[in-house]
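Other chains of the complex are left out, but the ones given are in their true place.
First chain written, first letter: the chains are A and B, and each begins at residue 1.
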Amino acid sequence: MSLKARDYKSGIKPIWCPGCGHYSVLNAITKAMAARELAPHNTAIISGIGCSSRLPAYVSSYGFHGVHGRALPLATGLKVARPELEVVAVGGDGDGFSIGGNHFLHACRRNVDIVYIAMDNEVYGMTKGQASPTSPESWLDGKLTPHGTEVRAFQPCAIALASGAGFIARGYSGDPNGLAQLIFEAMDFPGFAFIHVLSQCVTFVPEQTAWKQRVHAMDGVPESAAEAAALIHADDGFGKGILYRSPRPVWPRPHAQPGGRDPRAEFVL
Amino acid sequence: MTTLTLAISGSGGAGAISTGELVLRLVAGSGGYGMLKKTFSPQIRGGESAAIVRLGSAPVATIPARIDLLIALDWQNFARFADEVPISADTLVLHSGSDDPPPGLTIDNLLAIDAAGIAAAADSGWLNMVLLGMLAKGLGNTCAAAEALLLARLEKHDEAAREAACRALRAGFAEPLPEPLAQLLAALPAPAPADSASPRWLASGNQMAALGALEAGVRFVAAYPITPASDLLEWLARHIEHYGGHLVQAEDELAAINMVIGAGFGGVPAMTATSGPGMALMSEAMGLAVASETAAVVVDVMRGGPSTGIPTKSEQSDLNLALYGLHGDAPHIVLAAQSIADCHFTTAWAMQLATRLQTLVIVLSDQSLGQSIQVFDAPGSEVPRAVVDHAVPAEPYLRYRDTASGVSPLALPGEPGHMYTADGLEHGENAIPSPRSRDHQRQLDKRLRKLTGFDFGERWADLTGQVEGRSVIICMGSVTAVALEARQSLATAGHEIAVLSLRLLAPLPVAQLGSLLESASRLLVVEHNHGAQLWHYLRSLLPNCTFDSLALPGPAAIQPRDIFAALEIADVA
């Protein structure tokens, strides 16, 4: 009676371009769901806006396709209110690191038990090819930045670490099985788990097919933040695997048991 | 009704506010009524503050412009309050500090009391408690009653401090009252003996809104602090966990409203509270609640605007934003609380409506309702409760099904077989995104119909008085109490008017309102803002009515005399 990966597909046809990396991320998610034997109805996939953020509808689970940049607060509200659900936030680099950057910082700090999968294609796909925070400084094809962004690329894993994320991993859309494994581990992790996925945009950055040659495995999971910092710093941004793993207490913490106080009492004269 | 209004002012640390609160509690404890308004200088500490307390033997809901008694604990920067604590020829000014009144100030009745000396003689530094003792005596209370309140108040202080305070209190109580003060205080009639069947409460509107939320079933709150909504949230932060709920201090208002929507999607009644600048930031996501049909409540405790404006003072100038501030066609519900006590009902009703109609409900309160404290008759135990009873959806399950009521079947995460993806993109009944005209039209119609077709019942407005052939004042929020007071004064002078206080602003019950107002002789919309926002709104929906407008911006409160003038009635006291 256990479900197969394909049973976790909703059957709705993705709007993605043929060859888009996001298909692989979808596959990896459904594989991980099957491996963890998640009940589809107890899972919720939450997103913002972007090509990547269309993903929830393609999974057979509950989902919320919110507004641009706010997947993490949406997911946080749901998880805090309904802790028994498996809550996964997904989205793109623009959604998560540009307009949503503040929520990323604070979600890493807050450590609510959700998984966050950021599909990074270093571009705004949905709005047709502007630079994103992760675009290389000298990428000349960004439609609003004719000379390149001339701005240092955003380093998602370094920021996650500096913000206090307890689980940081990097996956690649060209390796859906490896990615599925990372998602599995992220779901296993108690607390906020961040997966940075290199997910190519074949339409606006076709040169990303060359990523295949650049990605490489990282070996060994650093246990101290200092080690992780050194590792992430030294890496070229193409190292796959778990980059840091160190559980901290999850938020919210257990406190008062319900009941016991009548708040009306304090107003009575 | 005879009431007594006293202001107690002083520099930071002088204890003006707590003295005022103790006076109010004292009077309330012996069956009286009253209200207290706090006012602060912009300085955070070491700045001046003043408590304006109005006492009466029957319920009191406004602070008048005239102060009967001013107790100046000191005069440092008193000028900053000049607007709010106007001294007239009738004001008795009790000068209790060692410094002199500022040069520009004209004081006709100045009474000096050496409170510091009396305190010192009692080996105490609590000069404000000397004054409390004197007031207690003058108002006919026992010293023991005052002492009990004082001790409760100083719970967290050490023994030595508490004793020193009590010594000062007793010394003040023992002091002979100067005649003018004795006379003034004695003029307040003794309250009727307290009726134990209807207990009375002392609370602020923010506390009442928070209680209403909790009692309606709110179990998730996310918010970002902002004056004057912070204390509403602070109250919830202390209580919600006892109900198994959570309050998240979000990184900003964008996060707060989206967290609320996330919780609402999960079926947990959820809300946030903020003020103008914060609600402006929530505008985009409020539209998401509307489009995705997710229950969410936003309480806006209005302050002076625009922009950062006057954060600590009251105004009703966020009405436009509340009614219209969403992009696209995004019908939603806007309620206004009518009184400090009504913050309780209206906030609870908001959560009930949000869950029943799966939409955004904005509750407008204002700083004056939110942060003044008042003695009022306790509300009953019946409170509107959030409704998350979602009918078992028909097969095939269509989340956004076009139903007769306009309310679509809602499945909650955790329910097998009804998975769907909520969406702010336009969608078909099946929740799949659709850019088609017919789907758009259908969902737009449905989202409007579920509001306009709903029976909101009797609580859409509170009417006081009879409409036929009379002038009717139309208002909301803290202006209501002023209008009701004006109505009473007018009645005493032989002019009968009616007051209609609108609780349901959107969707405005146009038909009911139109037929209610038909027979009135004159309609005056009174509101606390510069742009006559409510007046414009009513005009846009009731073109057959002729409305007059009285719109005055904050921070000064609207006064009954402003209403008399607008009604061109001269012969009222």
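A few points about this structure:
By our rule, a contact is a pair of C-beta atoms (placed from the backbone, for glycine too) under 8 Å apart; a residue touches a chain by one contact, two chains touch by 3 or more.
Every value quoted in this text rests on a predicted model; they were computed, and no experiment measured them.
The full set of protein chains in this structure file adds up to A x2, B x2.
Rule of thumb we're sticking to: only the chains that are shown with their structure count from here on.
Chain B has its Cα centroid 42 Å from the Cα centroid of chain A.
In the complex of the two chains, the chain A residues touching chain B come out as 10, 12, 39-42, 44-46, 56-57, 60-67, 69-70, 72-82, 84-85, 102-103, 105-106, 252, 255-256, 258-261, 263-264, 267-269. Chain contact summary for the complex, chain B toward chain A: residues 25, 28-29, 199-203, 207, 211, 214, 219-220, 222, 239, 241-244, 246, 248, 250-252, 254-256, 258-268, 270, 284-285, 287-288, 292, 375, 378, 413-425, 431-433.
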